[in-house]
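A single protein chain has been removed from this complex, and every other one stays in its place.
Our next item is chain A:
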Amino acid sequence: MEKFNKHTGLVAPLDIANVDTDQIIPKQFLQKTERVGFGVHLFHDSRYLDSAGKEPNPEFVLNKPEYQGASILLARENFGCGSSREHAPWALEEFGFKVIIAPSFADIFYGNCINIGLLPIKLTEDEIEQLFQKSAQGELTLEIDLPNNTVSCGDISFSFSLSKFQQYSLEEGVDSVGWTLNKLDIIEAFEAKMPAWQ
């Protein structure tokens, strides 16, 4: 996993609540055995007017000229709800997003983002609203500083938090499986005490 330190990028505002992972990456694109090839299908049903994905929908935020190259997705509450498919964060990451900012995330989606190094940032409803308003006024670029836990732009600076280990894992690009495999003795000691039925 790549290390995450600071990131400055253009914001794409997705002004919809309860965006589910079926919308982020519909089921017909889950039939892959590889980890790549999902970005092109991100938000497929909203992004394209046709099922084949040939005709971009000009109304959809990610198709608008002013948001080309966006790397920060600004979203509304309960982002990433529904299916546990990690293909959703994979698709967002492959499309070019490094950061998702929302007032709340679904639990599984949030964990999946952390595990692949895509930074999910929770801000208050009020802060999110300010960012949507700023974005509506013209191109919004935000600076994300993970070590200092800040989101800033000009005179605004909002702070966010992650759990200690999640913060460390993102900053250091920790191989979480390798990390746990270093603790096999503790796991084996636990197993030795388990009841027979377990």
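What we mean here is this: contacts are C-beta pairs under 8 Å (C-beta built on N, C-alpha and C of every residue); 3 or more make two chains touch, one makes a residue touch a chain; residues count from 1.
The definition used in the following text is that contacts and distances are computed from a predicted model.
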Chain excluded from display, named as in UniProt, from "3-isopropylmalate dehydratase large subunit", "Cytochrome P450", "Biotin-dependent carboxyltransferase family protein" or "Ferrous iron transport protein B": "3-isopropylmalate dehydratase large subunit"
Residue, one of A:L74, A:A91 or A:A106, that touches the chain absent here: A:A106
Residues of chain A in contact with the chain not shown: 16-18, 20, 22-23, 26-28, 30-35, 45, 51, 76-78, 81-87, 89, 104-108, 111-112, 115-116, 163-166, 168, 176-178, 180-181, 183-184, 186-187, 190-191, 194-198
